[in-house]
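Apart from one protein chain that is not included, each protein chain of the complex appears where it belongs.
Chains: A, B, C and D, in written order; residue numbering restarts at 1 for each.
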Amino acid sequence: MWQSILKFIQKWFHRFGSPRWFYQTTGKWLPYLAVISVGLLVLGSIWGLGFAPQDARQGNSYRIIFIHVPISVLAMIGYYVMAAAGAVALIWKIKIANMVMVSAAPLGAALTFLALLTGSIWGKPTWGTYWVWDARITSMLILFFLYLGVIALNQAFTSRDTAYKACAILSLVGTVNIPIIYKSVDWWYTLHQPATIKLTGASSIHPDMLKPLIVMILGFYCFYALVLMLNTRTEILAREWRSSWVRGLSQ
Amino acid sequence: MATTPLLELQNLAFERDDWPLFESLSIALCAGDVMQISGPNGCGKTTLLHILTTLHSPSYGSVLWRGEAINGSAIYLAELAFIGHQPGVKLALTARENMRWCLGLFAPRKNITIDTALDSAGLNTCKDVPCSTLSAGQLRRVALAALYLRDATLWLLDEPLTALDSDAIADLESLFETHRRAGGIIVFSSHQALSIDGVRNLALAEFTAKVH
Amino acid sequence: MATTPLLELQNLAFERDDWPLFESLSIALCAGDVMQISGPNGCGKTTLLHILTTLHSPSYGSVLWRGEAINGSAIYLAELAFIGHQPGVKLALTARENMRWCLGLFAPRKNITIDTALDSAGLNTCKDVPCSTLSAGQLRRVALAALYLRDATLWLLDEPLTALDSDAIADLESLFETHRRAGGIIVFSSHQALSIDGVRNLALAEFTAKVH
Amino acid sequence: MHPTNNSHTGILQRDLLVAIRQGSDFLNPLLFFVMTTTLVPLAVSPSPSQLAVIAPGMIWITALLATLLALDGIFKDDLADGSLLQIILSPKSLWSLVLAKVIAHWLKTGLPITLMAPLLGMMLSLPGEGYIPLVTGLAVGTACFSLIGAVGAALTVALQRGGVLLSLVVMPLYFPVLIFGASSVQRAVQGLEYLPVLAMLGAFFTFTLLTGPFAAAAALRVGING
Partner (left out) sequence: MHPTNNSHTGILQRDLLVAIRQGSDFLNPLLFFVMTTTLVPLAVSPSPSQLAVIAPGMIWITALLATLLALDGIFKDDLADGSLLQIILSPKSLWSLVLAKVIAHWLKTGLPITLMAPLLGMMLSLPGEGYIPLVTGLAVGTACFSLIGAVGAALTVALQRGGVLLSLVVMPLYFPVLIFGASSVQRAVQGLEYLPVLAMLGAFFTFTLLTGPFAAAAALRVGING
């Protein structure tokens, strides 16, 4: 019984592992996903920007939360998506997992950058400065570097296969280290914590603000999946252009 | 001579980033065989040798050593000696120091010392000068001295004749003879012909993948 | 053929850190001469070629070009093409881009384009891939393609046959023929014999300093 | 003296011998360490009270950079002359050979830096309480730098301009070491308990020691293919 389940999983993995299958299947999903994510994002934006109540302390400037928070969350999750894909690729030697991994890296880096940017923009009205060395912010910056490392490594190799393996190893090493890095930065911050700045927890948020925020988070999740698929499809075409099925596409 | 093959290449194919280089390559080598890989520039000789060292993996097919697939296990590596394009010699050290380091990594032959190995390779006058002051051919001789020193059955040599003068080539030919008599196998790539008998030839260009 | 020598080596000697390598070397080469420097490993062939390029200076004696001592002046360099052990090819660039750079440094021949030079060197299929993906022999061909492209009288080549297959060697031989007919001079070192006629031989070992 | 027993000391010996021959190998990271630290008073401020505040951090940053700079050659030199292939093709276990190379790297960089650090502390007016955590912390911390760095060096070994790429890859992983190391000195100077911090550094070192050589060996097999 267990064996048949294992076999099923394996078979599914290998079918899913075929770039051609991935390309054709995601091709069918794309329109739906696009409609859903755009719908959620538009709904969340209108709701959040137009109808959610003003914040007592921050006035209207808090509304950037509807972009900042979903992006920050996704930026972190993105690393684990990348690392998991890398692990799958290393262990089961599945081609498509490599392609997902290297497609997730620039996407994650872009999201991290946006999180830093929106955070900075928000910081000016809230803290009076664009940048402070807070634990969460510093961790985010280090995460940005980790992403850049993977991207730079990926670009530096001429052989695609080697690049894939190298990036997989690096992202795994990074994953092992992320908790350590985060803990050490947290600990460092509590040592030095300047009294002037206070980041309150998300618990203080008003339920009327929470609902549009959840819609935005869902919207961004779908959007992330959409862009990741598009990126991976581009990578597939770049990698498989010699194969007959890709050539068939252009005819 | 033994008739059971030691090294078998079974239906070997290699593609780099999905670009096929050679395919359907099947060969069996027995103890005492010397094989020269020949073929035009870029046909994949170096690549094939790298596959045999396990540095690259073949895309299809397999390589068997004593009937078992090779996979970087210590058992196979212990019987293998590879000398590639780069001599693998530390320029800051002397020839003697380099050989001592070689012995740290690999098992030595019986009844041979570093001194005699270097002498046999024709380096008697420059054992104790830093290798950075050696000429191109002398440096290759230091690399080849490892063959006198090491106890390996399978020799994989990528263009071993590069930069060697005629004396050194004659020395190498007699070394090949000795090794094959002792039951060893030699696979080497070269564009020059050796003057020893019974060298099998692998014209790699015949296996070039058709898509190419 | 002209009888006034273009390149003259007069009583040349070289010692490295007071250790003599060769001495009393006198040779005169006229337009159309091809000279092979031969000799055992470490006898000083590379060193001699470096002296002719002005990279090293001789310890005694002098080298004259068209009757004047060479000294790194632009006039001599403009007539010189040197290809050493390293191919001088940027691995990150394609063969075509490397040739374009070569044209930035040296004067080109008339009536030849980069494309035809690369074709003549047998690289028609790999002009536009990064040179890091080329095999040892293909890389040497890129280096040698400069000879088709450049307008130089004196060619100094250090082991030009390294890593070349038989086709490439035949190409090179016919290139040598063309160059000597046009009044050029070729000095090259090699342990292999070329199959063209009238190659002068310089057995460098005869000039090895006696102290050695 | 069967060679199976001495292959690791063999690599260690060779690497140190090469370093001694090249002379500059021991001296250079050390001099870089000293010189970069000298830049601080010139560029920031020569006032002792201000220097004392930034001294722990600056010494640690400089030690990090000095180790990083010498890291590039750890495998690259061996690749260039072909001896890396021989190491990989040795029947001995690769991780132990890699560990030997890491130890050689530490003996060439981390150790001299650690021994030199008190002098630089003095030059930057570091208060007396800081010296013990500075030296113990650097000894362990630079070993972490060498171990983590080996993974990055192995991944970038065949790349043309690996040097700066290497910094990019390993620097984020160096952050915890830097934080623990610098703050243990700071705490000691402020009269706070610093042993727990050093203990954390020690724990991180143990973890790195147990995983690093394996990761580096795997990375090396991938990295050599360029």
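Assume a residue touches a chain if its C-beta (ideal position, glycine included) is under 8 Å from a C-beta of that chain, and two chains touch if they have at least 3 such contacts.
Quantities reported herein were computed from a predicted structural model and do not represent experimental measurements.
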Would you indicate which residue among A:21, A:130 or A:241 is in contact with the undisplayed chain? A:130
Among D:13, D:50 or D:93, which one touches the chain that has been omitted from the display? D:50
Touching the unshown chain, subunit C contributes residues 53-56, 72, 74-75, 77-78, 80, 82, 84-93, 97, 100-108, 130, 143
Using the document's contact rule, name the residues of subunit A that touch the chain not shown here. 129-134, 138, 141-142, 145, 148, 152, 155-156, 185, 188-189, 192, 194
What is the set of subunit D residues that contact the non-displayed chain in the whole complex? 22, 24-25, 28-29, 31-32, 35-36, 39-40, 42-45, 50, 53-54, 56-58, 60-61, 64-65, 69-70, 72-73, 77, 80, 160-161, 163-165, 167-168, 171-172, 175, 178-179, 182
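The working rule: only the chains that are shown with their structure count from here on.
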Taking contacts as defined above, which has more of them, A-C or B-D? B-D
Centroid from C-alpha atoms only, then distance subunit A to subunit C, rounded to Å. What do you get? 56
With chain centres defined as C-alpha means, what is the inter-centre distance between subunit A and subunit B in Å? 48
When the centre of a chain is set as the mean of its C-alpha atoms, what distance in Å lies between subunit B and subunit D? 37
Of all residues in subunit D, which are in touch with two or more distinct other chains? 160, 225-226
Residues of subunit B touching 2+ other chains? 85
